[in-house]
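Right, I'll just put the structure down here and ask away after.
Here the complex is missing one protein chain, while the rest keep their positions.
By written order: A, B and C. Residues from 1 in each chain.
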Amino acid sequence: MANPPLRLSGIFPPIPTPFGDSGEILFDRLEENLDRWNTEPISGYVVGGSNGEFPLLTIEERVEVVRRVRRRAAADRLVVAGSGMESTRGTSALTGMMAEAGADAAIVVTPGYYKGRMTSRALIAHYQTIADQSALPLILYNVPANTGVDLSAEAAIELSRHPQIIGMKDSAGDVVKLARIASESAEGFQVLAGSAGFFLAGLAVGAVGLVAALANVAATALDELLRAFRAGKLDQARAIQARLLEANSAVTSRYGVPGLKAAMDLIGMYGGPPRMPLLPLEVAERNLVHEALVHAGVLD
Amino acid sequence: MANPPLRLSGIFPPIPTPFGDSGEILFDRLEENLDRWNTEPISGYVVGGSNGEFPLLTIEERVEVVRRVRRRAAADRLVVAGSGMESTRGTSALTGMMAEAGADAAIVVTPGYYKGRMTSRALIAHYQTIADQSALPLILYNVPANTGVDLSAEAAIELSRHPQIIGMKDSAGDVVKLARIASESAEGFQVLAGSAGFFLAGLAVGAVGLVAALANVAATALDELLRAFRAGKLDQARAIQARLLEANSAVTSRYGVPGLKAAMDLIGMYGGPPRMPLLPLEVAERNLVHEALVHAGVLD
Amino acid sequence: MANPPLRLSGIFPPIPTPFGDSGEILFDRLEENLDRWNTEPISGYVVGGSNGEFPLLTIEERVEVVRRVRRRAAADRLVVAGSGMESTRGTSALTGMMAEAGADAAIVVTPGYYKGRMTSRALIAHYQTIADQSALPLILYNVPANTGVDLSAEAAIELSRHPQIIGMKDSAGDVVKLARIASESAEGFQVLAGSAGFFLAGLAVGAVGLVAALANVAATALDELLRAFRAGKLDQARAIQARLLEANSAVTSRYGVPGLKAAMDLIGMYGGPPRMPLLPLEVAERNLVHEALVHAGVLD
Partner (left out) sequence: MANPPLRLSGIFPPIPTPFGDSGEILFDRLEENLDRWNTEPISGYVVGGSNGEFPLLTIEERVEVVRRVRRRAAADRLVVAGSGMESTRGTSALTGMMAEAGADAAIVVTPGYYKGRMTSRALIAHYQTIADQSALPLILYNVPANTGVDLSAEAAIELSRHPQIIGMKDSAGDVVKLARIASESAEGFQVLAGSAGFFLAGLAVGAVGLVAALANVAATALDELLRAFRAGKLDQARAIQARLLEANSAVTSRYGVPGLKAAMDLIGMYGGPPRMPLLPLEVAERNLVHEALVHAGVLD
């Protein structure tokens, strides 16, 4: 990597994929959403992450969404494409397709189906093989709540030495592990908090940015938190963090992607239905999302 | 379903997919394996199950393997094709392709990525939608060790009422749940033990057959167990069960697919390497598989 | 052990401790309950087990309950006293007190508080130390749902060689493990199913008896199941097993000790309130217990 490495600091929404009532992708809605996000304090877009329902898309759809986002995203925004598959070979191939589609980096979730065999040795071999073949810088993506696999600190630290592996998104919320990776990984390796609930705690121990569902609907508040932290105004950062906890829970652990899509609808963007087997929220759940957004100051 | 339902009793190996050193599928090896299995007391083949490394195959490969197996399998053997995908629509489409490829039935693993949202309501909707559109009889497939999702007894019992859902493979090993499903499901619904370790216990509470990795290398012993059980010779069945425990563990919970492939190699069939991120066994592990097979009476 | 070992075959209710409204032990109610159990097909009583709320009793109370049970139990009934404590030394001391109180054997639950350190090595040392000092034959007691510790098959098999360790109650419900312990443990080592939900499956793989909450309220049905199994009438055994599943769930995994006490009340024995922090069932829960008992044929 002769080029300076990509800077991953700041706020990255993992954008949802908008579907119509029969499950088709609505690219015009995607573009409208991007037009709004383009005006917000956002460093880039994660496309085809868990919140993008990537496991429910075909490979062709995954690539096409990235292509469309790249075309519509403001020029100064990074486009980070999810290219994880269960197989190493499949991930390599898809990463190559994402490079051609215009992505700036790829974010690669750990495989999860054969969790009993996903030792650190297997995961290191997996990621190194992909990185060796990749035209794009890679970001490790650890999300045990979805995969049932927890990439160890040791494995992450080992992988951080590969020149093509530039960072890690950790959604597990184990700040001890975050602290350890931030302090022991290779120079320049960038740790991203993977949920807005531990954004402040993550920053305190060395994270530089955030990839979190909540950033789709509350990027401004999250950016304020980040700036307060950087300015040493910890009380202010803590107050913002506290105010966002309930909304964050609503769009992640409590209601997942359907919760995020409901929140998008509630703030006047396009959320729409998820693809099955995900089901849309019921009315009572949607009301709780509304309350949480009001509490967060995102809605009046 | 005007036709009489498929009988799922007996032994079903979930066959592995043979790969070469660069990861390509070796169809000739597959056919040689089938020629040997065709001589054994086997009711049919599960193709593209967890042991077939389905998540590591492309869709085209999954279909092609089924087509080849159907062509080579003895005429009296059922071909049960794994057609599960994370999305409902993807699973429906693939199930249709499996029908065209000649499968007799489809076995559909629960989705697992969005495990936090995989409520019984979501899983029931998922399976009913697929069943409504399916040309093939469906077998539910519950394997929490891989998916992190555990289909509840209530959901399985509810789904058993759908005329196109004819049975369930449960690999979780919870015999209380097996007993409940066997006794409370719709008339004719067939429960299959999903691991050879609890085959006898499963039979005792109402299972009619077995889909288990060990059947690839020990079908004869498993058939003897089944016949001893049916003949009321419980002591004999118990002795066979005990003898097979260690070998079963070696090819499932302990070493998974790489363990099964090593066992295949050891008995003179083609196992070969798994696809990455699965890694082949190390020498010491392979030796333990050998010992277990000797203990089981499969090897001298 | 010059004496013939205790026979643990048959049905053993782990009897609840009857409390009054202010939490005091009601010994007269205990005796009335015993008078009724003494008429039922029961091999003996487990006193001070999980269903006896042993962790909520003082040491003096634990011993006194055993003393009273021994005095009132029919002469041909074994009295098995729970003597597990977190510390090895405490368990040894209490086992000695149980011998003096008239127990025939002690059942010793695995320690659980320091679960991260409860390796097989630690558990083997724990049990061997106690057994070396014990005047009573010991029964291992594995109940991960309460302790968070799962005694491994290897450890159980190793411990089975100690002459003073005569059996094991396993409540985990892993029949693969039960089968392995039954087949690989020392000659004469007796495995007891630890919940009525897998009684039949446990018998099939080599268990000789049952220690289960449900035996307090359905000993006759459980004895019929056992006799049907022994007579080779597996269909009959399976039908009884199926009929009892719901009631078993109500007094174990679903509602625990409060469920068992509600069931006792409903069949005209003394259940009464549990000690805090256990709370008595609410009305709706109690109604579900009633339904389950009717379904089981225990109540009309």
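The definition used in the following text is that contacts are C-beta pairs under 8 Å (C-beta built on N, C-alpha and C of every residue); 3 or more make two chains touch, one makes a residue touch a chain.
All values reported here derive from a predicted model rather than from experimental measurement.
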item	value
Touching partners, among the displayed chains, of the absent chain	A, C
Full-complex contact with the absent chain, from C:5, C:96, C:112 or C:297	C:112
Sole contact to the chain not displayed, among C:36, C:71 or C:121	C:121
Selected from A:41, A:116, A:206 or A:280 as touching the chain missing from the view	A:206
Residues belonging to subunit C that touch the chain removed from view	23, 50, 55-58, 86-90, 111-118, 121-123, 125-126, 129, 145-148, 253, 255-258, 275-279
Missing-partner contacts on subunit A, residue numbers	173-176, 179-180, 182-184, 195, 197-198, 200-206, 232, 234, 237-238, 241-242, 245, 248-249
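Definition applied: only the chains that are shown with their structure count from here on.
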item	value
Separation of subunit A from subunit C, taking each centre as the mean of its C-alpha atoms, in whole Å	49
Touching two or more other chains - residue numbers and ranges from subunit C	none
